[in-house]
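Beneath this line is the structure, given in structure tokens, with notes to follow.
One chain of protein is taken out of this complex; the other chains stay put.
So that you can tell them apart, the chains are marked A, B and C in the order they are listed, and the count of residues begins at 1 in each.
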Amino acid sequence: MRLDVLYFAWLRERIGQPKERIETEAATVRDLVAQLIAMDEYHAAALSDLSAVRVAVDQELADLDTPLTGAREVAFFPPMTGG
Amino acid sequence: MRLDVLYFAWLRERIGQPKERIETEAATVRDLVAQLIAMDEYHAAALSDLSAVRVAVDQELADLDTPLTGAREVAFFPPMTGG
Amino acid sequence: MSARVQTEAFDLGQEMQGFGSGSGAVVTFSGLVRDEGGRLVALELEHYPGMTESLMERYGREAAERFQLDDWRIIHRHGRLTVGEPIMMVATAARHRDAAFQAAEYLMDWLKSRAPFWKREIGVDGPGEWVSAREADEDALTRWDR
Partner (left out) sequence: MSARVQTEAFDLGQEMQGFGSGSGAVVTFSGLVRDEGGRLVALELEHYPGMTESLMERYGREAAERFQLDDWRIIHRHGRLTVGEPIMMVATAARHRDAAFQAAEYLMDWLKSRAPFWKREIGVDGPGEWVSAREADEDALTRWDR
């Protein structure tokens, strides 16, 4: 399947782009992270410490075990600092 | 001693005036209340149920046992409803 | 850092011009005259001149110290206030939101049950009852005694 993968804040900066289209068979967010980390050193650096990373699947907050069945958009970002 | 005695809200209405000057030897608020109740039926009606009455001595919240030594102004009023 | 008692209306936006600039968090509370389902046309507010002003100042200063406020303002009206009009406002400015919220709630709890104001309802047929104190307002105040 094809997923739009989005990055925000310092994750966007480390990866070097705000968005990319990924061809994947990942069943869960965890599988997708493993695939991204294997891609290159930038992804690996951005996603190495997952305790500092939050994820949303189709614009709903999710976690590593969230399944990607039917998903179209996955976003990675640091803990939110709005308000 | 001479005291200015003030009334607010429905106490003012029942007593029929906002302020009166009272010559008294009352040692405490309780003594003053007894003296006022003895004055006439209006004071008696206004001050009969003291659970619905609050008192301030020289513009500080007080109670029945507060001494009147040196006091110049005593005010009786219902529980506050500001805000 | 000011407390005012007045008959005139006030404008929240105007009062907040420049208020708390330099702070991170500003909280305001405004109390408005409700029509109580069409039963009321106005409220008549009486207060204890002298005592009101000095208590408002004192509690404002106490809240400023307790919650480390950068700024505070209390405005309370008296006289005849028609439905929909503002009765009073409290504003607090602090570094973080927790302090600003807590100080505003503290000042409101205090105003509701310790500031010498009394409200009388003015219905469609003229002056009605004096508003009774809510027991919840007394209870609210005790939560700060810790």
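Just so we're on the same page, contacts are C-beta pairs under 8 Å (C-beta built on N, C-alpha and C of every residue); 3 or more make two chains touch, one makes a residue touch a chain.
This is a predicted model, so every value here is computed, not measured.
Taking the full assembly into account, the omitted chain touches A, C. Check A:Ala27, A:Ala45, A:Leu64 or A:Met80 against the missing chain and you find that the one touching it is A:Met80.
Counting over the whole complex, subunit C has residues 11-14, 16-17, 20-32, 34-35, 84, 95, 97-98, 100-101, 104-105, 108, 112, 136, 140 touching the chain that is not drawn.
Mapped onto subunit A, the interface with the missing chain covers residues 6, 8-10, 12, 56, 59, 61, 75, 77-83.
Basically, only the chains that are shown with their structure count from here on.
Centre-to-centre separation of subunit A and subunit C, using mean CA positions: 48 Å.
Centre to centre, using the average C-alpha position, subunit B and subunit C are separated by 26 Å.
In terms of their C-alpha centroids, the spacing between subunit A and subunit B amounts to 72 Å. The set of subunit B residues that touch two or more partner chains is empty.
Across the assembly, subunit C contributes no residue that touches 2 or more other chains.
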